[in-house]
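Left out: one protein chain. Kept in place: all the others.
In order of appearance the chains are A, B and C, and numbering begins at 1 in each one.
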């Protein structure tokens, strides 16, 4: 039975804690949060104790940590956890600064602890099936990937101001999907973006509507489109084209009910947002982490994956700013 | 916190026990089963004790029972639980004999205990949405209901021999769906049936392929088709036609992945069988039972619903045998 | 180049005449209609002449006739055309009386002329593909057929009064589909019906909502549901279940456009009615007739098919009236 300390008792923290509790192989021992009240509530619900960071990391009974606190604390906590010899499950992004990500990765490598980065979409049943069927050869060699990823609405401006911008905050998930499904590292990035949803977004120096192109060394191509607005809910679809055919993973809906009336034939809108669409993905990613720690197997998503997605986001920022295609190194610094 | 005793530690019992454990309002106290080993295993998993029937029913701490043992024990257990003053959650069917069902209902009425009959499909998200949207007026007054309900394969012959026949064992769920969605009691039943899957089924006097028509007093019509064979999995679809349009609830699939290749554009088969398709329905029906007991509200599916579905099954048996449309009483004996 | 005389210049007549004109192998020579004006207009449009029946049938240049006049004239015209040695394309039904149908079939057999009965749905691309894929073995031996066939709205009451009733007028197409797809003659018929759309229909002794069950000698089952109302247009769907799987032919839509908005994800309603849905079927059936006449091959749909569908309709009428399953002879009188 693995013992966990969890940093962060907010919305995502609550999900991880509940999934942990449902596992036969893990137990939540400590909850650490800047809000004592949030920590208390979550700890009580799952039979854990509230602790401070030092206590939790010093306790030799703790095997692993979940880092689900605010983004700016991820790297520090990961470094501290690595030094304490704990296995690390870290929410994405590791950090918004590549320099700090590299410092974190160095500490993790030095401590030789396993680290998992929470790219939950890799564990979504539909997207995971894409990956498995590509691996199985259903469409032959991959040629093009097309990712549509659109949020139902704008987050608060206060959030946008510290988010690192749309590419680092939102597209980063799609960069990870593109890398994972292309089966090859992108080496060129071209991006366009604008502010169509709310002019206030432009005032904080961000975009709300972007499109990206990626190209790998062998010439495979990927496209990503993002919007901070989708009146019909959370639009999460991926297409992969290969020599022998095309795979599409579509949206998920609450029911299969369809109405035909005098106006149209209509079905459910997609599940509303990431908590609904990726509920199963959150369950499965934590189970995968627990399984890998227990069996001392390689992490299915590692810190270099977190780093390389950020590299692509930074290239997109630059491409947008400079109006040119930006080349990136295919090999992540210290890659696997 | 409601305390439960559960009769039956088999496949369905395991599902109910797990759903009970996940509830914030219920606790599994006793497991009772003819197999001591099965009872032990299930009790251990959920922190319950193994008991015998007398002990469990005599314990005043027990608020409610789940009857998930073999069909021939349902009525007796329900009568005993009613006399002990426990709330009853009983798997369908209450019994295969209408006489024994009536005895059970009389005992339940006399004891004034709440009784829920496990027509889980009423809690399937898609089918429940049909019901809600009909109630909301999306298609106006209901005119016709069409139910396709097809199993992936034959159960063992040993099971078929004690099942009461296809109408009582399989179609009974669809009779309940038809009553629920028609919004009016069927008063006429016509049935056809044959043995197309395996001639061995005919030898035990049963059918494996049936079609039924139902008609209500005001002329609403329903059709049910059943087969004990569906090479592609579990086919569970319902259409409802009304004055203003049509609602269809389709099959559920594990993913939304679609492959286009040189042969076809193809998607997932439906979820394999009832454990997969109705996992959510099992969760929701037990939650509905717990909620109704806690808040002392009427049961959402009562013993008269169990009885009336059996009345329709018996009429179908007679229609098939006699080659004529059989009339049934619209009002269930002792109906609500 | 085959020369045609066409009886009937109404709505269906206009379709056949236009399809004839587009053929490289046929020419419309005469149009005959009770309305001189309708005949003139249609003849002028396609470079044909107006004629009376005697002239048209006496002209040795005429190879074939199309009978698209009112139902009560079909049998007489077919008999006259048979005696004149013309190949016959006759709109369904041959007649509403089985006695007169038999007289017509006797005349046709005696004259040894080919006769085609216009069950156009056999030539609908989707339904035809069902038949071809069954023949190809895609689903193994057929077990059940389910036919949904629903009109957008009621025809005028004046039409209903002479239509022969819903089974003879509307269900007759579905009886033909059932026979064709079951691959075996139905020998038992059970029917239910009511008047849900308009009470005026009951006053003329008809139904507007019916459901039928059919069974073949080997136990194959079929279901048909009909309504004279479908708020969303013309609902024409067929399912065929076999040992190895299920084939479904769905509705056709004008476009593939789908809208996702704050309310739903919605697509086109089905094509409005038979003229839209079966436009291609009308083209292909006439081409098939022309081809069969030119190459002296057997008619793909013959007069016995017209007769046997009527036999099933009459059995349904009796089943509805008498409340019992009606047996019919599997072998059409004078069958092929």
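Just a few scattered comments:
The rule we apply is simple: a contact is a pair of C-beta atoms (placed from the backbone, for glycine too) under 8 Å apart; a residue touches a chain by one contact, two chains touch by 3 or more.
Computed from a prediction, not measured in an experiment: that's the story for all the values here.
Checked against the hidden chain, the listed residues C:73, C:97 or C:129 yield one contact partner: C:129. Among B:47, B:205 or B:267, only B:267 touches the chain that is left out of the view.
Considering A:60, A:156 or A:219, the position touching the chain not shown turns out to be A:219 (whole complex). The missing chain, though absent from the display, is touched by one residue of C:244, C:297 or C:321; that residue is C:244.
Contact with the chain that does not appear here is found for just one residue of A:18, A:38 or A:211, A:211. Listed here are the chain B residues that touch the chain not shown: 231-232, 235, 259-270.
Although one chain is hidden here, its contacts on chain C can still be listed: residues 22, 125-126, 129-130, 133, 138-139, 244-252, 254-262.
Contacts to the hidden chain, counted on chain A, fall at residues 143-144, 146, 148, 150, 188, 190-196, 209-211, 213-215, 218-223, 225, 227, 229-232, 235, 239, 241, 243-246, 323-325.
One rule holds for everything that comes next: only the chains that are shown with their structure count from here on.
Separation between the centroids of chain A and chain C, computed from CA atoms only, is 58 Å. Among the residues of chain A, those in touch with two or more other chains are 259-262.
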